[in-house]
Each structure stands twice: as C-alpha cells, then as structure tokens.
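Omission of a single protein chain aside, the complex is shown with its protein chains in their original locations.
A and B are the chain letters, set down in written order, and residue numbers restart from 1 in every chain.
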Amino acid sequence: MSLADRLPAGIGDRLPEDDGDRALLLGGFAVALALVLAATPVAVALPGELFVFFEVGTMFVIYGILVLGLDLQYGHTGLVNFGHVVFFAVGGYTVAMLSAQNPFVGIGLGYPWLVALVAGVLVAALLGAIVGATSLRLRDDFLAVATLATAEIFHSVFVNFREVFGGNTGILGVPTPLADLAGDTDTTMLATLLFIGGVTAFTFAVVTRLTDSPYGRVLRAIRADELVTRSVGKSTFTYKMQSFVYGAALAGLAGGLFALYNGTVAPGYFTIQVTVTIWIGMLLGGASNHRAVLAGLAVIMGLRLLSRFALDVAPVSADAFASIRLIVVGMILVAVIRYRPAGIWGDPKELGVDS
Amino acid sequence: MSLLDVNGLVKEFGGLRAIDELSVSVERGELVGVMGPNGAGKSTFFNCVSGVITPDGGRVTFDGDDVTGDPPEELARAGMVRTFQNTRELETMTVRDNVRLAGPDQPGERTLPALARTDSMQTHEREVRERADHLIEAFELDHLADEYSSNLSGGQRKLLELARVLMLDPDLLLLDEPFAGVNPTLTKEIAERIRGLNDEGMTVVVIEHELETLTELVDRLVVLQQGSLLVEGEPEAVLSDERVIDAYLGE
Partner (left out) sequence: MGLAQNIVFGLVTGSYIAIAAIGFTLIYGIVNMINFAYGEYVTVGALVGVLAAGALPLPLPVAALVAMVGGGIASLVLARAFFTPINHTGPVPMLLTSIGLGLALRNAIRLTAGQGSRYFDTETTTFRFDGLPDLSVGSVDLLGGVFVTSEHLIVIGSAVAVFVILHALLTRTDVGIAMRAMGDDEDLARVRGIDTQMIRDSVWVLAGVLAGLAGVLIGIQTSVSSTTGFSHILQILSAAILGGAGSPYGAIAGSYVIGLVVALSVAFLPTGMTGLSTAMAFLILIVVLLVKPSGIAGQEVREA
C-alpha cells in the first residue's frame, strides 16, 4: 500500500512529507557535506581498520542504485531482467572511454567527466530501449534468458575487442574528480561515500515518487495482470518500456559513478556475479518495497564485509574462502525463494506468494 | 447508425472455425444478450470485438470507426469496455486500487507529472479517489476496500469487476457471463444493476450460458451456434424457436 493511501482522503493540496521527501533532504545534505569536505582544506583522518567499511560501503551505495532500478523493473512491473549488469557495465565503459586521458589500451577521448557521465546514462538508457523493444514481449522466464544472454554477449565483446575496450585490462586513467578535489586518501573515501550515498538517496526519492503515484499503480497492475490493465485503457507496453529504460538508465548512472570513483573499468567488475548479488538483495529484503530491497542488499553486502574479517581468522586459503562465500550466497537465494518468497520485509499478499 | 457493427467476422484456431462469418449489430442504448451452447463461440466473439485476439477476417465498426484488430487499451479509451468470463482481479492490489486504476486520463500516470506531483495530477487523483470510493460503496464493497482482492469471494469479484469497468464510464459495456458462479440473490442484484445502467443510457451486451436470467433482462437475444448466428430477435420469440430448442436440447 502506498503511503498516500494511508492518509485521509482530500487532505491538503500537497501530500505531506513522506519517505521520498526525507530521502531527498538526506541526499542533498550528504552531497553538500561531501562537496564541502572535498573542496575545502578540511581533511579527515580515518583509522586504517575502517578502510574496508568505506570500501564496502561505497560499493553498497553504488549497488543500491542498481537494486532500486531493478526493483522498479521486477518488483513493481514484474519484468524479469537477469542481465542488469550489462547496463551498469555500459554506463561504466561509456564514461571511462569518453573521459579517460591515458587509457593504456583501448579508447580514451579525454572529454570532461560530466559530459561523459550524462552520455553514460543516455547510452545505458538507449541499450535498455533496444533490449526492451525486442524482448519485453517474451514470457517471463525467456525474458530472463534473453537479458542474461545480452549481458554475456557484451561481456565477451568487452574482453575480445582489445583495441576498443582494453580487453581484460579494461580502460585505465579515468578521471577521479572527487579524489582530485579532496587530495588525500582518507578525505576522498569519506567524501566519495557521502556523495554517492547522496545520489542513492536521490534515486530513492525519485523512484518513491514514481511508485507512490498513479504511475506506480499502473506498474503494479501490469505485474498483477497485464490483460486486465490493457482492458481498462492503459498502454501497458509503453509502461513496460519506460520502466525497463528507467532501470537501465539508473544502472548506467551507477556504472558511471563507479568508473569516476574507481578510476578504471574492466570486465572483472561487471560479471554475472553483480546481477546475482542485487537479485538476492532484492528478493531477500522483499521486492516492490524500496526500503526493503536496500536493507536486503545491506545484509548481503554485510556478509561480504563479515567474510573479509572471517578470512583473517579462518584456517583456509583466500581462494577456498571465496568459494565458501559463494556457496552461502547461492544457498541464501535458494532458501529465500523457498521459505520467504516475499523476502524479510516484503508483503506476501502484495507479491502474490504463499508464505 | 449502430454503435457496434460486426460484419462477416471469422476466427480460426488450428483449422477449426470458432467464428464463422458472424454478423451482429448493436444499436445505441440497447441491452442485448448473447447466448448459445458451450463452444458456440460466445467468448471468442467478445475477444475478437474487444481486441484481445485479432480476427482472421471481417470488420468490427464501433461508433462509426473501423476498429478491427485494434488493441483492447485503445478500444477501452474509445468507450468499449469488457469484463472477463473467469473474473480477473488484480489480486496483488487492494479493492480500492483495483477500482482506482481504471480512472481515465490521469496525468499522474505519466512520468513527469508523477515526479513533479503537479496540481492537475493531484486534483485529478482526488476526483478519481472520490469516484472510486463512490462506486465501491454503491457495490457494497466498502467494508472490503482495503483488502487485497485475492481475499474476495466469487460474487464479490464480479461486483468489483463491474465497479472497475464503470470507472471508465463506457459507451458500450461487454459483460462476459456476469452471473457465472454467483448465488441467486446476487444474480438478481447484478441483473438489476445492469438494467439500471442501461436505463441511464449505457449500451450493454451480456453473454450468458443460462437462458432464464437473460430472457427477463434483455431487449433482444442473439443465439450463436458453432460460430454462426442461429437466431436473433425478441427473447420470447427466440426461446420458442425450434432451432434454439434443438440446439440446447442437443447439448
């Protein structure tokens, strides 16, 4: 149930402050703080043990943008996109190739990073439109296969066209504007986490507004029964396309931010593993609930953090440990679908599953 | 000019003709019943007319426009709305949202007004909500308004489906077996509502398998057999027609 429904009918001209508006405020605050930290001579010193928290935290907020986009597609509209990583990758590569100064191998055009970022979002959206126009009429499970295959094709292209995409090395020399502004490593880390976290909060605000509105009602109706939705006059294909393209554009944004934070992109950052991680986060938290999918993602990323510490004390090699972690991740996905199909915080009735 | 004019409609499934050169027209303001034994092609006829499936031949004209093969969403916006034989609810949505969804011309169903929460969207949404609540109350579903529609009984689902399509204020309402699986009391109630809508000027076409309910309700009966028109005319005349008696006895 959307928040607006819990209000008495006909209250005020403006809907009062809700989750989305609070996220907007929080995001603005975080971004402002990040810029102040980076641009002024203020420097922070972080204890070395906390580095790993900042690293995983930054990946969490980047993946947070991904999971919010995926939830718009799957949780709200019912589109089974199992190639979400491809839009993340395309955003990252577009930004990297347009902005990199000395890419080592592959293309680097050295354009301003902001231009590159905008282009990254647009290219990811365009790819979303192409995949959507061709695949959205497929049945759910075949849509999953088609999107997954698309992601694999792109992965293979990135690896094989070395002169263009830099092969397994990827594109080096991508500008890192926040790091340049901040100077030292510690300040950069904090500012980056705050800045991208702020963007994630903005994303949360935008998708919340969209899904709380009559627009979101149409999306959920499509998930429930597309034919009924059409029979009451809604052009469902247009909505499915929009939902798919918006999710893709958000993934492109996340990819672009990743490139500008990481300073390099390579195929290894964009494997099917990313898709699996955000799917598990979404399902574990509870699809179609923005807060829940972020919380679910936090649990999975928390596991990653935990495993980093456990590795230090575990009597196995790093390699064996990575395998164990992936076994656990796989079994979590299996267990969630079987025992909590609506996730930890999801509503079984809203998702139409037995609990 | 007829509101709905179906001419020479043909639909085949794997070589079998489900609809065979069927021609039927419905005048504005009429209340028409479509009946026939199982497999006569009643639902296929509705599916072709409402754009759910594309006919293989023939023409469908609605309000003077050729709408053959137009998708259901366009027909709904043009004023032709249908219900489904096995009620189809949006089970993962509340009764309220089921009805609200159908509100037409909502600017808040487009991205930018939804993001900007424009005044026109909010005003429109208030109207939609009032109208939906009014319909929910009229169909005595108000005590269930916040329930997920998966919790509703068969009869309540039929009522909800009616409330939902009425949000669109259609010119032509196509009802596919609105009395199927409904108890006698509710059957009477639904029949009265259909009568009432027709009295207010809405053109209604009702598919029904059972004879009794229809004969009392409609102005005119159309009987299909094996995808073709068997007989049409005043209910009493049709019911005493030899061919109709044979068709039903032969079942």
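Following the convention adopted for this analysis, a contact is a pair of C-beta atoms (placed from the backbone, for glycine too) under 8 Å apart; a residue touches a chain by one contact, two chains touch by 3 or more.
Note that the structure is a prediction, hence the values are computed from the model and not measured.
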item	value
Displayed partners of the chain not shown (whole complex)	A
Sole residue of A:T58, A:Q73, A:S99 or A:S135 that reaches the chain not shown, by the stated touch rule	A:S135
Among A:S156, A:T185 or A:T238, residue touching the chain not depicted	A:S156
Residue among A:L72, A:A146 or A:A191 touching the omitted chain	A:A146
Contact residue for the chain not shown (choose from A:L35, A:V105, A:L181 or A:I332)	A:I332
Residue ranges of subunit A at the interface with the undisplayed chain	80, 82, 134-135, 137-142, 144-146, 148-150, 152-153, 156-157, 159-162, 226-227, 276, 279-280, 283, 319-320, 322-324, 326-327, 329-334, 337-338, 341, 353
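In the analysis below, only the chains that are shown with their structure count from here on.
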item	value
In the complex, subunit B residues that touch subunit A	50, 52, 71-73, 76-77, 81-82, 84, 88-94, 96-97, 100-104, 106, 108-111, 114-115, 117, 119, 121-122, 125-126, 128-130, 133, 146, 148, 150, 164-165, 167-168
Touching residues (chain side subunit A, partner subunit B) in the complex	1, 5, 9-10, 13-15, 206, 209-210, 213-218, 220-221, 223-225, 227-236, 242, 246, 349-352
